[in-house]
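As you look at this complex, bear in mind that one protein chain is not there, while each of the others sits in place.
Right, chain A next:
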Amino acid sequence: MEENTKKLITQRQFQRTAALDPRCKVALLIMIGCVSYFLNGEICSLVLVASFALFIAVGNGGKWAAKMLIFYIVIAYLNALLRYVSIPVLSVIMSVFGVTILKLVPIAMMGIWILHTTQMDDLMVSLQRMRLPQAVTIPLVVMFRYIPTLRIEYRMIRNTMDIRGIGDTVWKQLIHPLATIEYILIPLLMRCLKVTDELAASGTTRGLELEGKRYALNPVRFSWKEYAVTALGIVFLALLLFLDHTSIGEIIIWRV
């Protein structure tokens, strides 16, 4: 009985790439962000998205990776379509908008996957091992915890707005966009204040402010795997950047 319980407690919920140290994941995210910004060629951008989609799919993120990959391809096609539409100003704006989305896809894909596959205690431990002061780590962790709640709170507020007839139709939202945002933000902020205060009180009574060395339920270590993944990531991304400047970067793949 006791052994089984202990096994359940220490069971890892995320496997393979998702079980990497949070520091490694965040390092990859930052590198992907920079590289995605500098890549211009269509092939290299697609390879970037596709290869990290694969990376995520290996680590408990198959569905999410597939979704983002399809989204990327659809947007890329739509963007290509724009070449055949020539409305002054608008088509330029739309095209810039499309390219921006394409550049953001890999970052969002990776970022949200990290949010979903990182255990809070692993995060706290790795932030501590990076010698960040508590004044930085605690707000970060509270934020990390609060993001999934936001969606639930938002839904609750929209429901009440619908019942009260405040910004409940597209028409009302269009003619009073600022008022609509205000009506969403005010209760959201009020809740935020209350929840963060209660959360902090509850954490404090359980020793959140203690500065001793902490240990997560599963070992958190920057081991040879993390070094290998980070090194491979750097080589791969550098290669992409290099290829992008050769003739490969000029190949156009999105034709309609």
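In this text, a contact is a pair of C-beta atoms (placed from the backbone, for glycine too) under 8 Å apart; a residue touches a chain by one contact, two chains touch by 3 or more; residues count from 1.
Quick note on the criterion: contacts and distances are computed from a predicted model.
One subunit of the complex is not drawn; among "Dihydropteroate synthase", "Energy-coupling factor ABC transporter ATP-binding protein", "NADH-quinone oxidoreductase subunit A" or "Succinate dehydrogenase cytochrome b556 subunit", its UniProt record names it "Energy-coupling factor ABC transporter ATP-binding protein". Of A:I9, A:V89 or A:A135, it is A:I9 that touches the chain left out of the display.
Mapped onto chain A, the footprint of the missing chain covers residues 1-2, 5-6, 8-11, 13, 119-121, 124-125, 141, 145, 148, 152-153, 156-157, 159-166, 168, 183, 186-187, 190-191, 194-195, 198-210, 212-217, 219.
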